[in-house]
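This report concerns only the one structure given below.
Of the protein chains in this complex, all but one are displayed in their positions.
Order as written gives the chain letters A, B, C, D and E; numbering starts at 1 within each chain.
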Amino acid sequence: MVASPMEKAEILVEALPYIKEFYGKKVVIKYGGAAMTDCELKDKVMQDIVLMKYVGMHPIVVHGGGPEISGMLKRLGLGTEFIDGLRVTDAETMEIVEMVLVGKVNKEIVAGIEASGGKAIGISGKDGGLIKAGPIDPSGKLGFVGEVRSVNPQIIETVIENGYIPVIAPIGMDARKQSYNINADLAAAAIAVAVKADKLVLLTDVPGLLRDPADPESLISVLKVSEVETYIREGVIAGGMLPKVKCCVEAVTGGVGRTHIIDGRVPHAILLEIFTNQGIGTMVINE
Amino acid sequence: MVASPMEKAEILVEALPYIKEFYGKKVVIKYGGAAMTDCELKDKVMQDIVLMKYVGMHPIVVHGGGPEISGMLKRLGLGTEFIDGLRVTDAETMEIVEMVLVGKVNKEIVAGIEASGGKAIGISGKDGGLIKAGPIDPSGKLGFVGEVRSVNPQIIETVIENGYIPVIAPIGMDARKQSYNINADLAAAAIAVAVKADKLVLLTDVPGLLRDPADPESLISVLKVSEVETYIREGVIAGGMLPKVKCCVEAVTGGVGRTHIIDGRVPHAILLEIFTNQGIGTMVINE
Amino acid sequence: MVASPMEKAEILVEALPYIKEFYGKKVVIKYGGAAMTDCELKDKVMQDIVLMKYVGMHPIVVHGGGPEISGMLKRLGLGTEFIDGLRVTDAETMEIVEMVLVGKVNKEIVAGIEASGGKAIGISGKDGGLIKAGPIDPSGKLGFVGEVRSVNPQIIETVIENGYIPVIAPIGMDARKQSYNINADLAAAAIAVAVKADKLVLLTDVPGLLRDPADPESLISVLKVSEVETYIREGVIAGGMLPKVKCCVEAVTGGVGRTHIIDGRVPHAILLEIFTNQGIGTMVINE
Amino acid sequence: MVASPMEKAEILVEALPYIKEFYGKKVVIKYGGAAMTDCELKDKVMQDIVLMKYVGMHPIVVHGGGPEISGMLKRLGLGTEFIDGLRVTDAETMEIVEMVLVGKVNKEIVAGIEASGGKAIGISGKDGGLIKAGPIDPSGKLGFVGEVRSVNPQIIETVIENGYIPVIAPIGMDARKQSYNINADLAAAAIAVAVKADKLVLLTDVPGLLRDPADPESLISVLKVSEVETYIREGVIAGGMLPKVKCCVEAVTGGVGRTHIIDGRVPHAILLEIFTNQGIGTMVINE
Amino acid sequence: MVASPMEKAEILVEALPYIKEFYGKKVVIKYGGAAMTDCELKDKVMQDIVLMKYVGMHPIVVHGGGPEISGMLKRLGLGTEFIDGLRVTDAETMEIVEMVLVGKVNKEIVAGIEASGGKAIGISGKDGGLIKAGPIDPSGKLGFVGEVRSVNPQIIETVIENGYIPVIAPIGMDARKQSYNINADLAAAAIAVAVKADKLVLLTDVPGLLRDPADPESLISVLKVSEVETYIREGVIAGGMLPKVKCCVEAVTGGVGRTHIIDGRVPHAILLEIFTNQGIGTMVINE
Partner (left out) sequence: MVASPMEKAEILVEALPYIKEFYGKKVVIKYGGAAMTDCELKDKVMQDIVLMKYVGMHPIVVHGGGPEISGMLKRLGLGTEFIDGLRVTDAETMEIVEMVLVGKVNKEIVAGIEASGGKAIGISGKDGGLIKAGPIDPSGKLGFVGEVRSVNPQIIETVIENGYIPVIAPIGMDARKQSYNINADLAAAAIAVAVKADKLVLLTDVPGLLRDPADPESLISVLKVSEVETYIREGVIAGGMLPKVKCCVEAVTGGVGRTHIIDGRVPHAILLEIFTNQGIGTMVINE
């Protein structure tokens, strides 16, 4: 399709109600999966985020980085063990995790946003005391896999108010300066609650919550918190969707307006969610 | 054409460089002609203006109102005499001109902007001492047809900084509280200079400056100030285009970045001018 | 009397306690009646308002315009029908009402204030979404005679904080951009409540509430809200005083400090009310 | 004369042009002489100053205190020697001068302003490093009679911006914490220059500069800087008027708008100077 | 001992936790006793106060001045009578008290702070209406010995926010401009409560509260409000300590974080209290 200039103008104008609705609102975006590894998708995500900022929203990016981490560990000849989907993180692994997330993935995103015309600051949970963390597993088996103990949103407010887009690597720190590797979904949810975000968007590699994983047509568009228990029992919410839904529930019950699990493989998925009436993926609401 | 959501997102993103370029910039729009009488066009202009505001520009609207004035004069049984295209304006006519411009046309635009989701304040050149004026013709034959003597842009700054779109009726006042009827193009140019606008856009009922008025293909896309003299001598700039070009020249030589004579009959003409690379109509530049 | 310079200085100093008392306070003035038609009185009102602003108060002017409207309707050969003192307002009449109030009366007041050395902005209830209105009479018999549904005082705050005197034409608008003609007393009362005014002053053509309308000596200086019912029953509050008293009651019970019905035919009536101990006219208080 | 309320209102309104003219302007007032010893005059000066503040000016008071100082010295049995009209000030005398000026006279003025409804802060040239001083007479014969070496107006700006009236005792300090007794006229002139005052008013016990001291009718209303030399040669400017005129010359040539030598024995002399067209006393201008 | 530069650096660094703890906090210091009469101690107090300001605290100084007052009264041949440790203050005495406190002692402290590199403003309770006072003894026997009726902390906030250290002479004023002589401890306590200070420090000439006045080793380091009654009954809190402890109790129960009675004869006593872990003197806490 080639739209004429006038059709393009018409489309810009159609976005007005959404622009108005989200003016000045904070939107936390968990960025990961295919949208992060596919170059073209990556560019589009950057554009989406910069556009959001220019039309008056405050996007806050929290990113993962699994594949890059695994790659580097492999190059260093370090094995990786997973327990319940969580990477066992000893001291040496933690060092590499932090280096890759903060020194590589984070700065690539910052560079991407700057290249798309935005202003970004990449930080980790260590900067400004953003994320206080501790071990997720008290037994110690998981090593430095962390959970968020508290979030100090001051640094995010500062960054936002001064016109920058914060890009956050989900590294936490305890009182003894020990780093922790935190799941990006969980970090995004905790940050969304702490900054009183209006929206939390999780970019995933699935179309959303499917009643039948084999049938993309079986998408559940709206998921109420009150239905979650049942769906879990029925096995509809299972596997990788379980932690994602839990993040969403934590966020909406913590005061975040709406949360969305959307398909990051769809180009401009974020804009589609925000600027169209029907949205995409699964929206989790506090009912 | 029906664009898919994804195509729409793509189009939004295409606007990014233009949004960035004009972020925080002031754009004075002379609103008049068909774009003001045709209901559908009118709605689109309102949307364009509100969109501009939401994506960070500062649109400033200056409007005319000829047809409405003539209509009311006729209803009142008052004749209208034109000398050189200027309406001879005696005291009684002036009263009606002001009433119609300020009390009707201006507020309709304000209502239109509010209905499209923007916040507007309608003012005349009397408010906040905005336009000091005097008679354009010292002989007095034209009555209260005025020319701008000075512009105090403070009220416009106040309105803009507080998030409102100023809508200005081109009425001026002298030291004795006498009202003057000022040509909207001239008022727009003077205001653009006073507020140090980056752009002045004149909405007209022609495609721009045509080398051959009968041939829409003969559009002169870029007109340098240095060429104006020649074009006038050659009769290319003539008739109604003469004052419009003069306004543009006055504005660009007064410090306004760029000025445009565009076709208000084209839907979303303003957005087309701002958000596309080629622009539309004739651009007058200070070279 | 010709006061010596020293006597004048003495009088200035006498005003100090009142200046101090009202420093930074908002005073809504309903401007209408003789004070608006008599040229000399008009000038004095303008001076009073400008003086108030310079000594630190925040006057907010709400004006009527009955006689001007009737005059214009007559010139256009449009009849006027009144039901219960309210002008039946069809679409054509509404257009004229708005034009005259906003385009003529409002701007004359603005010009008057500027001529007296003040800075004013004239707005209608349409500007900045100030007055949301609907039909006062659901039966439709009265046409577009409106009542205030809500007031958004933000635009007034903006105007005041930036050093301007707001002059407001009592036109409201509904969600479909339909204009409504609102009684200026009612508009003034609603605005006074919305801006949390300290004082509402209604300029009328009577000395205040008289126990015996024939006897100017029978002025009731202070009227308690609790006495209103009885006075209505006794016929003391009747005719044109009924809606005025009701406005005052609405205002004081809505949180406005004090409300006054004063005689606009007295030169400098507003200053007399504010700067003298005894005040003038009838004060309605919330007791 | 007893003015009616309406006459009073009229007089208030007459002040408008002067209020407007001096809005936001700084006026340094040297307060001394009869206006400081006569109780009734004192009250009137306080009222004048408070009124000035309320109508938007920024009065800055610099005071003397000769009689009070002499009184205290006498009570302590300390003699006083004058050389060329300057009090020889040894260490013991300096201690008393400072105590009386700062601890008594200054605070009485502050209390008077507060009692008249204003907010005042009494400071000496020591506070905030306001006045750096040194001995006026290098020979040391005069002791701690000081001259202003530099003025740091920051503290005055702070006091003014926060709504207070600064009341300044003319004590200076050198780098070794030594106090100096500075002539109040000189201190006022130096402060007026430092704060870029629009007006300097010296309250004296004479009607102004008289061509013939014996004839109050011989007042010179306007004195140009260029005429001063001649008048001194002719003996018109002589005695106590010599230092006062020099102060004025220093101030106007230093950038102060206008300076006035007025008769503090006239009630409300300050208001008369500011709020009447003809003014009173002698105005020194930079021509 | 001569510390090497490196040892000095180490000591600076040791202060960090205390600097951090008190950053932005208000500390009211009652300055009096030996620390005010001994020249060397005086210099050290000034340095301590300036250092506090530079490292981010907001010291507020309230001072006494007994010996200076007595000296001046003696020079003037005025006798002094004490009732229950309070100086009977007739009108003549009051005049001298105020002159000495405000005009001499206060300004010496201001000069001292400026000489140590700080910026100070010396005020009395009259300035900015800081201290409203009345007679402490209704019978009138004590004359103008005052008690604090109310404190308006606005002037202190202004002074602090603008980077100055307020130095306050404990003089109060009633509605009739009558001055009162207020005990500096009481004034300090009232001010500490009014400004919501985090600390009140009373500089005295004793090591603190001693269980046995003859034994400096018997210092009570921490005194709970709940223990005060008992200690009074036991005679441990007696004599001059009684009013000091009462001041502290009033302050901590009024919301001041902690209060301290410390030995002003110890050089840098204030810094010792703030920058060392053990502190010095007696701390009164609200338990």
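In this section, contacts are C-beta pairs under 8 Å (C-beta built on N, C-alpha and C of every residue); 3 or more make two chains touch, one makes a residue touch a chain.
Note that the structure is predicted; figures quoted are calculated from it, not measured.
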Note: the excluded chain touches shown chains A, E
Which residue from A:Val100, A:Val151 or A:Val236 sits in contact with the chain not drawn here?
-> A:Val100
Identify the residue among E:Leu219, E:Val249 or E:Leu272 that touches the chain left out of the display.
-> E:Leu272
Quick one: which of A:Gln47, A:Thr93, A:Ser124 or A:Thr204 touches the chain that's been left out?
-> A:Ser124
In the complete assembly, which of E:Glu7, E:Asp90 or E:Glu234 touches the absent chain?
-> E:Glu7
For chain E, which residues reach the chain that was dropped from this view?
-> 1, 3-17, 19-20, 23, 44, 47-48, 50-51, 54-56, 116-117, 266-268, 271-272, 275-276
Those residues of chain A which, in the complete complex, touch the missing chain = 72, 75-76, 95, 98-104, 106-107, 110-112, 114-115, 119-124, 126-129, 155, 158-159, 162, 164, 171, 173, 177, 179
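One rule holds in what follows: only the chains that are shown with their structure count from here on.
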Give me the fewest steps it takes to get from chain A to chain E if each step has to go to a chain it touches.
-> 4
Greatest Cα-centre separation from chain D belongs to chain A
Determine, using the mean of C-alpha atoms as each chain's centre, which chain is farthest from chain B.
-> E
Quick one: report the Å distance separating chain B from chain E, using the average Cα coordinate of each chain.
-> 68
Can you check how far apart chain B and chain C are, centre to centre, with Cα atoms defining each centre and the answer in Å?
-> 35
Interchain centroid distance [CA atoms averaged], chain C/chain D, Å = 45
For chain C, what residues touch not just one other chain but two or more?
-> none
What pairs of chains are touching here?
-> A-B, B-C, C-D, D-E
